[in-house]
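Handing you a structure now.
With one protein chain removed, the remaining protein chains of the complex are shown where they sit.
Every chain is named by a letter (A and B) in the order it is written, and numbering of its residues begins at 1.
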Amino acid sequence: MWQWLTRLYHRLGSPKWFYEITERWIFWLALGSAVTAVIGLVLGLLFAPADYQQGDSFRIIYIHVPAALLAQSAYMMMAVAGAVYLIWRMKMAAWVARVIAPIGASFCLIALLTGAIWGKPTWGTWWVWDARLTSMLMLLFLYFGVMALQQAMESEDASYKAGAILALVGVVNIPIIKYSVEWWNTLHQPATLKLTEKPSMHPDMLWPLLIMILSTYLFFALMVILRTRNEILWHERKRQWVRKIMEP
Amino acid sequence: MSLVMATVRRDLLLAARNPGEWANPLMFFLMVAALFPLAVDPDPVFLSKIAGGVIWVAALLATLLSLDALFRADVEDGSLEQWLASGESLYALSLGKALVHWCISGLPLTLMSPLLGVMLHLPADAFTALFLSLAVGTPVLSLLGAVGAALTASLRSGGLLLTLLILPLYIPVLIFAASAVYHAGIGMTYNGQVAMLGAMLALALALTPFAAAAALKLNLSR
Partner (left out) sequence: MTPDTGAQQTDLEARALYCERDDRILFADLSLTIRSGELLQLAGPNGAGKTTLLRLLAGLNRDYEGELLWQRKAVADCYAEYARQRLYMGHLAAIKKSLTPLENLRWLTAQDDASEDSLWQALEAVSLAGYEYTPCMQLSAGQQRRVALARLRISQAPLWILDEPFTALDKDGVRWLEQQLQQHVATGGAVAITSHHALEGIPGLRRLTLGGES
């Protein structure tokens, strides 16, 4: 088992291996995320019962919650990848970290926009300074910071390291920011999905949500793999195996 | 004497020689606070409600102003290179630099805050809370700011980027500090908020020098 893990670790560090093995994954990831999205949306938009308080407008939860979850976990993954680069100098990790940033930021933006759209019928305004939305906004700022810093650095190696340092500082701060923002304001409805408690949602509402979350993560994996493959092709462009692929 | 001590001494000397370094942000602090009654409403009742928050936002902005120069000159004149050549701990050096920054930024701001409190009709009960929250909170700003300054020291438009990077990290400090002042103003206890600030200070003291040291190394050219 340990041997298999160390072998996997070394393989993951090899761009060529990553490129070849993900060739097959792309199709299945795309298919998987599309199918689950269709199922989830159909169930959620058509079959889930309307909320007794919010009516049909709650249905935006099927996009908002997965996007928000993903935005947060993507930042963690970016920080972990950055840490791997800082400690072990694995180039693949640096490329993955760089690639995750705009994807995570986009999902953060989607979460904010859908949150705002959700807010209009629910609270009457397009924006409310409640705990969830505000900490999402802070997360967006953190994403922008990492992207802006990487862009501004002159040497590529320095940009990877700087981005990693900032992402790690951000990751330590995210719980602090979340706690302080929640403490500051508790207008937003309590989270409907807690890992240890029974969810307070009707199962007919819950299942589509879980399926959409799965779909979003599959989509995220697909995006990360596609963009990482691009990074690989660019950085390894002088190598033999890339030349062979590029030839018509 | 270690290089860290010598650097702290030298930087304080530099600040004394170039009073603009610490005086300009102080003037900025004053001016920003003065903007609010001008832009919104000079009514004492209204101002007394927002005074704590306004003073803290002004302090934040004034701190950000003075952060850009923290490491920039050292990178440009070769002092950073000498630090690395000295074999001394960059962790200790970053801590020393943050200390100096607080001495020329956070400390003067804290000392001047009662004046701003008077100008903005801060409730009498809130003055202690304001002073205390600034005294404990501004070192955190300096420590976190040192990380941002180290990351952007070699970049041309570093100042603005620094602001972008550091502001989200300042939010928790702002929330608890402003809340402390507000609660003091309405006669409630604010120990919890100050305790949180203290905890953030402890965390920042322990962890930020690692990040700042790592970021400093990025500024050395080949």
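To be clear about the criterion, a contact is a pair of C-beta atoms (placed from the backbone, for glycine too) under 8 Å apart; a residue touches a chain by one contact, two chains touch by 3 or more.
Predicted model only: the values in this text are computed from it and were never measured.
Student: Wait, the hidden chain, what does it touch out of the ones we have here?
Tutor: Taken over the complete structure, the missing chain's partners among displayed chains are B.
Student: From the list B:14, B:27, B:111 or B:124, which touches the chain that is not on show?
Tutor: B:14
Student: Return the single residue from B:3, B:109, B:122 or B:169 that touches the missing chain.
Tutor: Final answer for the missing-chain contact: B:3.
Student: So which of B:82, B:157 or B:189 would be touching the chain we can't see?
Tutor: B:82
Student: Please give every residue of chain B in contact with the chain that is not shown.
Tutor: These residues of chain B touch the chain that is not shown: 1-3, 5-7, 9-10, 13-14, 17-18, 73, 76-79, 81-82, 84-88, 220, 222.
Here is the rule we use: only the chains that are shown with their structure count from here on.
Student: Calculate how many whole Å lie between the centre of chain A and the centre of chain B, each centre taken as the average of the chain's C-alpha atoms.
Tutor: Distance between chain centres, rounded to whole Å: 32 Å.
Student: What residues of chain B sit close enough to touch chain A in their complex?
Tutor: It is residues 144, 147, 151-152, 154-155, 157-158, 161, 164-165, 167-169, 171-172, 175-176, 179, 196, 200, 207-208, 211, 214-215, 218 of chain B that touch chain A.
Student: Within their complex, state which residues of chain A touch chain B.
Tutor: Within the complex, chain A contacts chain B at residues 86, 138, 141-142, 144-145, 148-149, 152-154, 158, 161-162, 165-166, 168-170, 172-173, 176-177, 179-181, 183-184.
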